[in-house]
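Here the complex is missing a single protein chain, while all its other protein chains stay put.
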């Protein structure tokens, strides 16, 4: 059984159709990219997966996440899915973290939640050890200091690592990363992409990577789905889509990305 | 011909130094890219060039004359010659003004004589917008179109230099490439100083490049040379960090 199976998903806001007839399947451990520009409905699709659409939006179709039908399900049924089936990493690590809570405590929350869900209580020491483990896992330096810091006291890249650690701590089967490097510097972006690729492979998670940036997507996924104004225009293996795009829109995107790429000349070694 | 020369400029916010001994020149007709990550000091250099801050050391010269914020006559000439475009197409246009009034701002503020209406229509045509945009409000336009309006404002007074601060970073890829092409086209008449963290865009637009790290210039020169043969370790790291299209 597939981990995620979206079938003819349509999202409406009043009379406006924001996502139209989107189908997408993610197998266990697969890495899938969702490419789209602003207004393409790529983030909405991701939020629909965990049943967290903004109020006023209505979803139709079918979303099977880890065997559970998300559409039409009550919030109570979905809550156990969030985190354990799918966890999020967002674009802006500054607003994704609570500014008034120390990083250690923020990472401890999903850990404690997971233990509660599994029906066993963990001691403070156990949780503290797990916090350390996950902060180590995302390659943060000087873990004691960072665990004791507030989000504003660490750099943007470190904040994003913390956000990833929090997502990891849920032990999700699917990691949904929504433009996780857009707000970061180029060198930091490279590090975070590297980290994400490694973690996803090592933990055996599936990845849904959402971005408008073609070369970034190409770095971390195997398959891509290209969205335009809420509709899928193209789907396939990343190399095939990027080397021989079929749809006019994909061709235009690939050509634009290639133009900037060409301007950079041969990659330096 | 040298348009602007930045000579050993230093700057600090309070006690915190953000620029150390920065020197480079902007030559007429040669687009220059100022590349750096957060904390590199590129935004500070921009503020200095815009005359919004004063350097704490060194001098900035415009056509040989020292930039002096107190000299009103000089500043008027400088402002007319040097205009700017910003990153966020949403916050850079006053939502309550019609496009005509937005683009007219430099003409009005600098008391430039002549037919303002005709100049505005021309500027709109130059950036590829229809003349009927003139009576509309910013919210009626998309991000890319807004950035075109901001560009029209920057070129309406026929400046010599346009300072572009991450001017395409907030745009979608498909829009980004079109704005870069527009900038290229405009740069036949106007020199562009492009401040950005995005090497691909800078490489597509600028003949020369200055690489900044933590308030210092680590490398400067012709873009093609630096991309092909980066000398400084930081430049190399920066270049290898840029994600590339799969071959």
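Lettered A and B in written order, each chain numbered from 1.
One rule holds for everything that comes next: a residue touches a chain if its C-beta (ideal position, glycine included) is under 8 Å from a C-beta of that chain, and two chains touch if they have at least 3 such contacts.
Note that contacts and distances are computed from a predicted model.
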Seminar exercise, completed: According to its UniProt record, the missing chain among "Putative CoA-substrate-specific enzyme activase", "ABC transporter permease", "Xanthine dehydrogenase family protein subunit M" or "Spore coat associated protein CotJA" is "ABC transporter permease"
For this session: Check the options B:52, B:131, B:189 or B:228 and report the residue that touches the missing chain.
Result: B:52
Exercise. Of B:23, B:91 or B:229, which sits in contact with the chain we cannot see?
Worked result: B:91
Problem set entry | Residues of subunit B (touch criterion as defined above) contacting the omitted chain | 50-52, 75-76, 79-80, 82-84, 86-88, 91-97, 101-102, 105-106, 108-110, 136-137, 139-140, 150, 153, 157
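Heads up, the rule we're going with is that only the chains that are shown with their structure count from here on.
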For this session: Using the touch rule from the top, collect the residues of subunit B that touch subunit A in their complex.
Result: 37-38, 143, 172-177, 197-201, 203-204, 224, 227-228, 230, 236-246
Problem set entry | List of subunit A residues in touch with subunit B within their complex | 37-38, 156, 185-190, 193, 212-216, 218-219, 238-239, 242-243, 252-254, 256-261, 263-268
